[in-house]
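Got a structure here, written out as structure tokens. Questions coming.
In this view, the complex is presented without one of its protein chains, the others remaining in place.
On to chain A.
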Amino acid sequence: MDHLLHLVHVKILAADLLSLTIQHTSPPAFLRCGRTVARAELVGIVVSRDRREKFLRFVIDDGTGCVPCILWLNHQYLNASTSSGLSESDPTAEIALKMSEEVRLGTLLRVRGKITTYRGAIQITVRDVVVEKDPNSEVLHWLQCVRLAKECYDLPPSSGQDGT
């Protein structure tokens, strides 16, 4: 299991995410008890939102910490070199735009994405967001995070391998 943790979006609480050890490589690597993690899944309430032309920056609060998230909206520039000719609509850009509209203050969101840094602080570069309509989904996420920390993320590396 050890060597696979970096391939999945780990369900994690903000306090745990923000206390990951940052290895200042290029790109930076993030460690939890000696294991590399690269992607995270968080559930929290949107407490700040700043929409710019090329991105949406927002913060989600899960009660243990506030995590800055960035959702890039400039796919047309990113994909300009790869697209052949003039494409009228880019589905990735459309999806990102749609997701950005769902990020509103006070909504409960499930956010998945890559763990990155901005000015030395950990943030999430968003891959997808889902609005959680059932308030109990947050409670379930908390319990899953605590259980996974205990039974998977924080096990000594050797016993983690035995558990697979």
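Descriptive notes on the structure:
Simple rule for what comes next: a contact is a pair of C-beta atoms (placed from the backbone, for glycine too) under 8 Å apart; a residue touches a chain by one contact, two chains touch by 3 or more; residues count from 1.
Methods note: contacts and distances are computed from a predicted model.
Missing chain, UniProt protein name: "FHA domain-containing protein", from among "Cytochrome c oxidase subunit 3", "FHA domain-containing protein", "Chitooligosaccharidolytic beta-N-acetylglucosaminidase" or "Mediator of RNA polymerase II transcription subunit 4".
In the full complex, chain A touches the omitted chain through residues 13-16, 18-19, 45-48, 59, 61-66, 68, 104-108, 119-121, 134-136, 139, 142-143, 145-146, 149-150.
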